[in-house]
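Written below as structure tokens is the structure these notes are about.
As you look at this complex, bear in mind that one protein chain is not there, while each of the others sits in place.
What follows is subunit A.
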């Protein structure tokens, strides 16, 4: 299998704090992958290292087998839409398309113009005067005009209203079908991911908690409900991801390595969202009640 993006014990430190640490993952070609995690988990840092904007402090990142930092030739193969789609706001969309042609070695201006025309965007208005959804579409069209093998998007839909979000995802999925580009997009809107992404990377507290194809995650995780469990082994369970208990009942989200046949447990298939949330909670470090000086 060919990997478009590989990281190996990748790390980035800001001062004394690790923004990304021990990050090892392999993203196969042709996937649409979601990079999920709370704010501050290191998603943007990871994407910036992949696009060569940041130099790793530990380990390695490779895109198409090469280290992106300082490799300008490789950059023509990577499309990047940064958070809040920063564009030169006084330029019109048509001017940005022309500018892209001068700055990039491979540039499909006709593709960008066709896409923007299909969306009915005005070519002659400064992009700073467009709506957030329209600006996001311009940024996507510019990124796609490079005809990249890898497309990285940092929170592309976070600030969009529901209609603009849907239109953006429609444009993205349509172009993925046309170009076969591999996509890694960070998001914390889990509801969109189940349909758009076929691969998930969960990042929490600067580390990768989970990475894999979504259909495998669905078959390899189960929710168990049963009488209070003391932590002993359960047949078919490889690991307990998250557990909550009352005095009588235990509710577990588990990773399985076989069928769970013990009739004591009610077994359910969790949604992708439930599974991701369980891994996010696992990496969560909260302040205790005592730190606030109140009773638990």
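One rule holds for everything that comes next: a residue touches a chain if its C-beta (ideal position, glycine included) is under 8 Å from a C-beta of that chain, and two chains touch if they have at least 3 such contacts; residues count from 1.
The rule we apply is simple: contacts and distances are computed from a predicted model.
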Undepicted complex member, UniProt protein name, chosen from "Protein FixA", "Ion-translocating oxidoreductase complex subunit D", "GntR family transcriptional regulator" or "Histidinol phosphatase": "GntR family transcriptional regulator"
Which residue of A:67, A:109 or A:169 touches the chain not shown here: A:169
Touching residue (missing chain; options A:89, A:129 or A:195): A:195
Hidden partner chain, residues of subunit A it touches: 30-32, 166, 169-174, 176-178, 194-198, 271
